[in-house]
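Excluded from the complex is one protein chain; the other protein chains are retained at their positions.
Note that the chains take the letters A and B in the order they are written out, and that residue 1 is the start of every chain.
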Amino acid sequence: MEGMLAVVVGVLYAASFYLLLRPSMVKLIIGLGLLSHAANLLLFTVGRVTRVNPPIAPVGALAPVEPFANPLPQALILTAIVISFGVLAFAMVLLYRSYQMSGTDNLNEMRRTDS
Amino acid sequence: MLIVRTVERWLRPILLLVSVYLLSGGHQSPGGGFVGGLVAAVPFALHALVYNAPSARRLLRTDPHFLMALGLFCAMWSGFTGVFLGAPYLTGKWVEWELPLLGHVDMGTPVIFDIGVYFAVMGVTLMIILSLAEEE
Partner (left out) sequence: MLVAIVSGFVLSLFAPWLTRFLGRWAGWVFSLLPLLITLYFARFIPSVFGGDTFRTTEPWIPSLGIQLSFYLDDLSLVFTLLIAGIGALILIYSGGYLKGHALLGRFYAYLLSFMASMLGLVLADHVVTLFVFWELTSFTSYLLIGFDHKREEARRAALQALLVTGVGGLALLAGLLVMGIAGGGFELSALLEKGEVLKGHPLYLVILLLVLIGAFTKSAQFPFHFWLPNAMVAPTPVSAYLHSSTMVKAGIYLLARLFPVLGGTPEWQGALVAVGCITLVTSTLLMLRRTEFKPILAYTTIGVLAFLTVLLGWGTDTALKAAAILLVAHALYKGALFLVAGAIDRGTGEKDTEQVGGLFKPMPLTAACGVLAAFSMMGLPPFLGFMAKELLYESLWEWGPHALLLKTIFLFSGMGMVLAAWVCGIRPFLGREGRTLAHPHEAPSLWVGPLVLSVEGAALAFIMSPTGAWHGFTPPLAAGVTAIAGGLGLTCVRQAVRRLLNGFAFLYRLGPESWYDMKLRLLDGFASFQTRILQSGYLRRYLIFTLATLLVSVGYYLWVRNIVYWPDVFSGASLYEAGLSAIIVSAAIFAVGTGSRFGAVTSLGVVGYGVALLFLHLGAPDIAMTQMVVDAISVILFILVLYHLPRYRLSSSHGTRVRDGLLSLGVGGLVTLLVAIATRFPLDQTLTSFFARESLPAAHGRNVVNVIIVDFRGFDTLGEITVLVIAGLGIFGMLKLRLLGRGEGDASRSEASAQEDT
């Protein structure tokens, strides 16, 4: 299972970097979105996958029933999802504002920091 | 459009209830402050799309700024309980009561922390969406 996810992660990374390298602002934003999915899935995969139990202790038990999914990457991913949402929104608004002020959505034309 | 507006009106309390459920149950079952806060922001965001941002602000009755500040405040101060009791910052402290009606109540500082997360996330999300929706 990890093998297949490794390929999915690789494809997501490749697609997001390709989009980030494009001069168009909108493609940059889409690329950022894909990048966060790729990173989350990478964390998840490296923390090993199991198809059995979520890391929740059932009523009456003191701990989750083995074998359960690794909770540590899940906690990291959960916050990462929300953070990357915030960052994505920030990037979007930043680009939107710079488009408003510079009149171009072509990143190659936006070179000077004060333009 | 009428259908959308009707659905929006019915969806609103349901989503809010779901978000509170996610928050309160988060410690024992899937859920928690992050997802709860996001869900809580959805009805207002939808409202802003269906009607307009000022209407959504009226519906919210308070400013997203306030929610953000409240959230951070709760999260930060929940940590000091531990400090006052001589433990490191953010150490969880719990009390358990047997109450009539509610039964066994397990209350602790991490719950307050989670409530802080809930409000902070809700506030930020609404701040972003409402500010953008107010752009002409």
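Rule of thumb we're sticking to: contacts are C-beta pairs under 8 Å (C-beta built on N, C-alpha and C of every residue); 3 or more make two chains touch, one makes a residue touch a chain.
Remember, predicted model here, so these are calculated numbers, not experimental data.
Looking at chain B, the residues touching the absent chain are 22, 26-35, 38-39, 41-42, 45-46, 49, 64-65, 68, 71-72, 75-76, 79, 89-90, 92, 94, 106, 108, 110-111, 113-114, 116-117, 120-121, 123-125, 127-129, 131-135. Hidden from this view is one chain, which touches chain A at 1-15, 17-30, 33-34, 37-38, 40-42, 44-59, 62-64, 68-72, 74-75, 77-79, 81-83, 85-90, 92-97, 99-113, 115.
Simple rule for what comes next: only the chains that are shown with their structure count from here on.
Interface residues of chain A, counted against chain B in their complex, comprise 54, 56, 78-79, 81-82, 85-86, 89, 93. Chain contact summary for the complex, chain B toward chain A: residues 28-30, 32, 34-35, 38, 121, 124-125, 128, 131-132.
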